[in-house]
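Questions regarding the structure given below will be posed in turn.
With one protein chain removed, the remaining protein chains of the complex are shown where they sit.
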Amino acid sequence: MSAEPSSIPTPTAPTASTSAPRHGVWFVGARGSVATTAVAGCAAVAAGLHPATGMVTETADFAASGLPSLSSLVFGGHDTVDCPLPKRAEHLADGGVLPHGLPAAVHAELVAADREIRPGGPVPDGTDTVPARTDDDWIEVFAADIRDFVRRNDLAGAVVVNVASTEPAPTDGALPPSSLYAAAALRAGCAYANFTPSTGLHHPALADLAASSGVPYAGRDGKTGQTLLRSVLGPMFQQRALAVRAWSGTNLLGGGDGAALADPAAAAAKNAGKERVLADTLGAAPQGEVHIDDVPALGDWKTAWDHIAFDGFLGSRMILQTIWQGCDSALAAPLVLDLARLLVRARAKGLTGPLGELGFYFKDPVGDGPSSLGEQYTELRRFAARLRDDAGDSEVRR
Amino acid sequence: MSAEPSSIPTPTAPTASTSAPRHGVWFVGARGSVATTAVAGCAAVAAGLHPATGMVTETADFAASGLPSLSSLVFGGHDTVDCPLPKRAEHLADGGVLPHGLPAAVHAELVAADREIRPGGPVPDGTDTVPARTDDDWIEVFAADIRDFVRRNDLAGAVVVNVASTEPAPTDGALPPSSLYAAAALRAGCAYANFTPSTGLHHPALADLAASSGVPYAGRDGKTGQTLLRSVLGPMFQQRALAVRAWSGTNLLGGGDGAALADPAAAAAKNAGKERVLADTLGAAPQGEVHIDDVPALGDWKTAWDHIAFDGFLGSRMILQTIWQGCDSALAAPLVLDLARLLVRARAKGLTGPLGELGFYFKDPVGDGPSSLGEQYTELRRFAARLRDDAGDSEVRR
Amino acid sequence: MSAEPSSIPTPTAPTASTSAPRHGVWFVGARGSVATTAVAGCAAVAAGLHPATGMVTETADFAASGLPSLSSLVFGGHDTVDCPLPKRAEHLADGGVLPHGLPAAVHAELVAADREIRPGGPVPDGTDTVPARTDDDWIEVFAADIRDFVRRNDLAGAVVVNVASTEPAPTDGALPPSSLYAAAALRAGCAYANFTPSTGLHHPALADLAASSGVPYAGRDGKTGQTLLRSVLGPMFQQRALAVRAWSGTNLLGGGDGAALADPAAAAAKNAGKERVLADTLGAAPQGEVHIDDVPALGDWKTAWDHIAFDGFLGSRMILQTIWQGCDSALAAPLVLDLARLLVRARAKGLTGPLGELGFYFKDPVGDGPSSLGEQYTELRRFAARLRDDAGDSEVRR
Partner (left out) sequence: MSAEPSSIPTPTAPTASTSAPRHGVWFVGARGSVATTAVAGCAAVAAGLHPATGMVTETADFAASGLPSLSSLVFGGHDTVDCPLPKRAEHLADGGVLPHGLPAAVHAELVAADREIRPGGPVPDGTDTVPARTDDDWIEVFAADIRDFVRRNDLAGAVVVNVASTEPAPTDGALPPSSLYAAAALRAGCAYANFTPSTGLHHPALADLAASSGVPYAGRDGKTGQTLLRSVLGPMFQQRALAVRAWSGTNLLGGGDGAALADPAAAAAKNAGKERVLADTLGAAPQGEVHIDDVPALGDWKTAWDHIAFDGFLGSRMILQTIWQGCDSALAAPLVLDLARLLVRARAKGLTGPLGELGFYFKDPVGDGPSSLGEQYTELRRFAARLRDDAGDSEVRR
């Protein structure tokens, strides 16, 4: 990927008119596990080092959808921490998230992305090193960072994807950081997806802006593990007319996500999405709670136990239990790349507003759409067909 | 059900010609757990003693499909054992399959069905008390039993459903008992469904007969527990482009089914269905085995453990495990009632041949159709619409 | 035991002075699931209707220990609720805790015990129907109830066992109800055991009384499920020099216990015991939390999931998970009968003070003793030997 050809003094002008367009992917939380895995993995798959396991957009249904190639993606983003991406990737390899040897193999791409990361903010504890800013100041700074990224890299445009740690649900009317970033995306004319439970565009103060922005957007809260399972098991019970009495769950996770979600306010934001999926697929919310425990010993790996008590014929009591042991970053990263590619293409095709067709990816989708994974997959494939060049919309062009 | 004041000398003649038609349900294996639960449960739900949990045909999508009411169903069947249905029902209540008190509450209906059970055969060990019969003799005797059942009870017709214990996969060309029963169903002009992994209509020698019979049929091998789960989890992995490496399973079950499946030949028949579902939904059969253990201590309850090793992005290794603790009879019985009602209606609408639209119910469906449960459910609802009076086919009539 | 000369007019006085002595078992929480199961089960086992599964004192090691026979036990107690024991037993049978038919079979014994239940108090919400009482008033009333029970039934004495719902951990110095009952036991000269996490005798204000009471006592917090498992798994890891990194647990339970423990203060009391067992057997408390969820759909059945992350040689990461599905009342009741019998005998042998040898039964044992179940079992068997007639202490006599 991205040999970074843009030369001075004409960063926005490609030297050769025949060069293929390149597309920016701007991560909010660009130094986190998901972003690092996405950057490293995109390079590795593009280079043929690994198959594209977990990337739905690499399956046959999307072959004719005009999606940007993996090698055409250029990464950058905002973050409030400093750890360089190559070092972050080494940590992930030590924890078993990335294969040993991969950080070295894609070192150049990690370095390139690292150069495109700009300081985020405001940090919750108010220790920002910059002078006090209004919300609008922050939005303008962030939007300028994105525009500058596009211009310097001579990109056809950029999409913004929030993959930062979950922030606590806001308790007052103030715009939380995730909403400042979302507003900046719109101001910079970028398509936007929120892969986290944070507020992002779901803030009343941003409703008008979103409606008038003229860009497509998607979200909220990526469906990667326990909720992915729930989105297929819930419909199963409903389709078989079995009566779910109680659905209880416990999540154990370490890493940054575990610590962030140990904050009850952040956990509440995440759990709301999990419970919504059950209520939507079952018709009503069953008994049962969801716990999220920070277990540092588990590192980047997550274990989710679900216990489902249901009634069968004549009131017979039955139980299903599931235990999911996965790596959230490895589950999220390919979906994030999917979303980036789909948004790039949707923007090029002139689509605007909430993309309900991407409900397949989210716990709390924007727009309308079914709640069972199977039907969401059908919707996604219809969307893939709609993105084709011959589907009646305009082509991808710079 | 079954007020059935059968009078002499015309027990099958209703006193009033305006009475609603009644429909026969003829079980192969009429004294087994599934049949007993179906008979008792049909009576209980018809009487309002229990909700219709687990019966898909009682959901809104089927309300206008012209299905026969539960109270219009009259039960009979073949079996090789003698235990009277009321006693069998008591055993099931002791084992927790039926609610305590239910056998007493529906005693009249159990007695009525018990009167309509005729001796089955041939028993595998050759201890039949009747003179040696040819296959055709057996078929004729069975068909005569069914015709007699219909005539004496003045039924609009009958459907035959195989719910007997799994028989060993046949090793030579001979017709196994399940196929003799299936042939008898066709000869008696009855729609047929095979809820077991036994051969039934899936025998080369019956192919012509099935094709020319003019009746609808469905099967094979009801999807009630582990395979039900597999039919939603397999598509989940496929839709998310995750690479399933190995899918291993162990089933523990007691009761008659456990003993029958301790026979490796019978287990082989059952496992073939389970593995087919995986291969169909994943595109290829993964590593892993399936075990079926007879554990008498578990009685009618079954535990199925599945262990799925899959690869995510960049080869990360992940695991999903599921533990299903259910009562097979309670899972099967409502589906068997669904099938009986759907076949009655399909026959009345003049449908013939394999009903691929009923793949929702089976591990090894007849005809063509999708293999994921969600798509099968969509097919089933389309079928429900097709069965409506205004859907262009003939109405249900006697 | 207990001089307690039976007074005139002695309504329950045996006709022959040579009749075997009878022993009172006074339950705090006498209408709860555990007490009801203990009363019904004692009668059923004494009558030969069921084997003594779960009663350690019925094993060979205790045959010569001079324990009172099951048929010599007479039950009574305090409770704040009114539901008669026969009705309570029917509820337990409906929930699968007691076998169907058992409440009828032991109806006489349930009625007899029900007659010996006196009102408890004070109820937390202050709705007692009696005039305001001081702590000492309550203790005196309770002690008088117990003395009256012994006298009227012509008992050799009584032991008091707390099996009431867990009360919140007290936040001030006041005596909680469980401590009032405990003090009453001592004042009435009865041996005492606390099978719950409630305070009971573990209150500073009762320390002197306990020391001078001259009766044996045991507790606290019966070890029936998840903690029972932990008390054998913790030592396993320690003995094999494996490094437990995190031990996380979730308990799902319905019934009264589930509701009581949904109160965080009550859950805190219970969890303290669970964590103590881990810290004691592992040498240090690992990472991980314990959740107790009220899931009414589960009724009297409990599911406990434990997830243990441990390191092996060279830091290899390994996982053990356990899923325990049990009925707490059925697990607790035989142990409660064990304790009652052991305390009766210990009192007769003149033992006084904390019985550390009964640590086998408790999460938070009194006195000193090992924390692994195996060593506790060894202690218990030593105790059984000590209770023998020829072990140097006085015999059981009236």
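When the chains are written out, they are named A, B and C in that same order, and each has its own residue count from 1.
By our rule, a residue touches a chain if its C-beta (ideal position, glycine included) is under 8 Å from a C-beta of that chain, and two chains touch if they have at least 3 such contacts.
All values reported here derive from a predicted model rather than from experimental measurement.
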Exercise. Considering the whole complex, which of C:M55, C:A191, C:L298 or C:L339 touches the chain not shown?
Worked result: C:M55
Exercise. Which of these touches the unseen chain: C:I292, C:C327 or C:L387?
Worked result: C:C327
For this session: Would you indicate which residue among B:P21, B:G288 or B:G356 is in contact with the undisplayed chain?
Result: B:G288
Problem set entry | For chain B, residues in touch with the removed chain | 245-246, 248, 250, 252, 287-289, 291, 293, 295-298, 303, 305, 307, 309, 319, 321, 323, 325
Seminar exercise, completed: For chain A, residues touching the missing partner are 94, 96, 100, 323
For this session: Please give every residue of chain C in contact with the chain that is not shown.
Result: 37, 40-41, 44, 50-56, 58-59, 96-99, 102, 228-229, 232-233, 235-236, 239-243, 311-316, 318-327, 330-331, 333-334, 360, 372-375, 377
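Here is the rule we go by: only the chains that are shown with their structure count from here on.
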For this session: Starting from the mean Cα coordinates of chain A and chain B, work out the distance between those two points in Å.
Result: 45
For this session: Calculate how many whole Å lie between the centre of chain A and the centre of chain C, each centre taken as the average of the chain's C-alpha atoms.
Result: 52
Exercise. Which positions in chain A touch two or more other chains at once?
Worked result: 319, 321, 323, 325
